[in-house]
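All protein chains but one are shown at their positions in the complex.
All chains are identified by letter, namely A and B, in their written order; residue positions are counted from 1 within each chain.
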Amino acid sequence: MPSRTYVSVSDRIQRAVRSVAGKLLLWTSLIVFAVFSVVPMLWLILAPSKTQTELIDLDPLAFGSFAGYVNSWNNLMVFQDGRIITWVFNSIWYTTIIVIIACGSALLAGYALAATRLPFRKPLLIVTLVAMIVPPVAFVLPLFVQISSLGLYNSPWAIILTGSFYPFGVFLAYIYFSTTIPHELYDAARIDGAGEWGTFFRIAMPLSTGLLGMLGFFAFTANWVNFFLPYVMVNTGELLTLPVGLGILFSSTPALNPGVGANSSPIRGPEIALAGLMVAIPILLVFLASARLIVRGVLSGSVKS
Amino acid sequence: MFTPYAVLLVLFAIVPIGLAFSTSLKPSLANPEGGFANYLFVINDFRFWPAVINISTFLAIYLPSMVIVVASLSLLLDAIKSRWSVPLRLAYLVPASITGAVAILVWYFMLEPKFSPFKGILLELGLTSGSQIFAQTKLVWVFALMAFFTGAGNWIVIQYGSLQSISEDILEAAKIDGANVFQTALQIKLPLIRKYLIYMTILTFAAGLQIFVEPYLLSSSVYPNIARDWSLNQLSYSLAFSGANLGAATALSLMLLLVCVIAALLVIFRTDFFDEARMKED
Partner (left out) sequence: MHKIISVPIAIASILTLAACAGAGSSGGSTDSSTGTTALQDSPRELLIWVDIVREPAAKMYAEKMAGEIDVTVEVVAQEEMLPKIALANQTGSGWPDLLFAPPNDIAIWADASNGYALALDDYLDPSIIEGYEGSNDWCLIEGQYYCLKNDLAQTVLWYDTVLFDELGLTIPTTFSEFSTEAMKLKGTGYVAGAIGDQGFYSGYLWPSGCPMTSVQDGTTVRINPDTPECSRVWKEIQPLVDAGVLDTRSAFDAGFIADVANAGKVAMHIGPSWWGEFVIRPADSWGIEAGRISAAPMPKWSGESINYSGEWGGGIWAVSSNAVNPQDAVDAIVYLATSVEVAKDGVTFPGFKPAYEAWSARLDADPYYAISPVAAMKSQASKIRQTEKPVRFNAQGQIGATLQAGLNGGETVEKSVRSFLDSLQQLAPGGGYTVID
């Protein structure tokens, strides 16, 4: 509760003077932080437009030329005869399937938790909450042991199935179905004789487009950039994803470490920046487009929109 | 209906932990007996305590700066009540797309004075050469900086969102009482978003504890192996695939997992963040 304080007129004048200085400080902090936030991305977008020499000699935020992008791309394509295309393709189709399985299973499970008489509901919910808070990296080694014993090691399914486990999505769906849709609606449908699936498809599904957007957003952003899991699950270069591929460019080309072969590959700063850009841009666009979803999603535990 | 998710839960969370536990008791060259000695072996490894110190220092820098900056910037953003808050919020979201491998790439160029757009600031700080920054004693700052920028903007926008849910009545009452912007922020808004800040802290703690990609990839840059076995997860990876000791590696991995699970249980049972979810029971 607010603490009640008595304020005199002279205090008000003093405050007005202070508020100009305060405003200045306020805006400076906000803008400085914005600059620090945007400059690295700006650099990343501009870097591939330059050549390696220009990258060193020109101003860091200078633009090279549009031909520079083409040139960087062509150089990038030299690595393993266009392996970058395979990585992009893999990233796209793995992530797509993960998003579909993750969202589908989360939607159903959230609905089951919220609207049906599920046995062991409470323990299941708590296990889900725990799994959601524990970062996925913590599971990598146990998952590796599991995946190799399933015989799935070094197959796309190792990445897809492990990536599809989506407790956060289940929680989001659970909160959504238990708060935004009145229970009476489910009950009415059940009285009408609709089974649980019928109720789900007739009542819950049509009302959950907003939820699906949120589920898709978090599933996509988490899996598109995932590094450790696919890195450990797959051994063959052809099966890797773009972020792991970027890691390979790090360690096996002279871009960041001239010690591995200064003049034996055209992959240098601009080329690796272009590869990095390809990882970052989809995430950036999705983030900017879904700013509101983020707030609603993360705080769905206690803030209801 | 619950089945597809239950299958994933069992196959890719519960069973792996069980399997990892049995793996963690397996023998190795270094410990032919196997068993719980693997857990001791990890703790006695000469890289274990340095990694613990690294991670603790990292968290000690990263967590408070997150709390302070996120709380103050979201309060500031809320205070300006201007249409400029939209582009500012979008700007803060930009670094969230620079994570993992991309973060190492970008920050290498941001921190190497020869390439950096922030060259002026670096030189002011007396940093004229990359090797001064990518030095082992300072790596913790580098990783904290990366983690901070990846996460902070995101959370500023989220906390800003939670500030929007504070009822107008409360704010109006404060205004009538003569509270200025500063007082309102500190005495009314801050306590109201406290629980979200705690939630954020525990999530970032769990994630920070598991740091892997950044030190791992920095070690394949100009400064080869500089951050080798810097974090506990890296040590676990090294034990598994470079020391051929999967037993000790999974032992370490499970210890880390345990800490995260405890953190999770703390959020669930000791904060009111998930009350909504739990209270609906029975």
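As a convention for this text, contacts are C-beta pairs under 8 Å (C-beta built on N, C-alpha and C of every residue); 3 or more make two chains touch, one makes a residue touch a chain.
A quick note: this is a predicted structure, and the numbers were derived from the prediction, not measured.
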{"item": "Identified contact with the non-displayed chain, of B:60, B:135, B:176 or B:258", "value": "B:135"}
{"item": "Residue touching the undisplayed chain, where the options are A:58, A:92, A:126 or A:260", "value": "A:260"}
{"item": "Chain A residues that touch the omitted chain in the full complex", "value": "52-53, 56, 79-80, 112, 118-120, 144, 148, 150-155, 157, 161, 232, 235-238, 248, 251-254, 257-265, 268"}
{"item": "Residues from chain B at the interface with the omitted partner, ascending", "value": "1-4, 6-7, 10-11, 29-30, 45-47, 112-115, 128-131, 134-137, 219-220, 222-229, 237-238, 240-246"}
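Criterion: only the chains that are shown with their structure count from here on.
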{"item": "Chain centre separation in whole Å, for chain B relative to chain A (CA means)", "value": "15"}
{"item": "Complex contacts: residues of chain B adjacent to chain A", "value": "1-2, 4-6, 8-9, 11-17, 19-20, 23, 69, 72-73, 76-77, 79-80, 88-102, 104-110, 114-119, 149, 153-154, 157-158, 160-162, 165, 170, 173-174, 177-184, 187-188, 195-196, 199, 202-203, 206-207, 209-210, 212-213, 217, 220-222, 224, 233, 236-237, 240, 246, 249-250, 253-254, 256-257, 260-261, 263-265, 267-268, 272-278, 280-282"}
{"item": "Chain B partner contacts - residues on chain A that touch it in the complex", "value": "2-7, 15, 19, 22, 26-27, 29-31, 33-34, 36-44, 47, 55-56, 59-61, 101, 104-106, 108-109, 111-113, 116, 118, 121-122, 124-135, 137-146, 149, 161-162, 164-167, 170-171, 174-175, 178-179, 196-197, 200, 225, 227-228, 243-244, 246-247, 250-251, 256-259, 269, 272-273, 276, 279-281, 283-284, 287-288, 291-292, 294-296, 298-299, 301-303"}
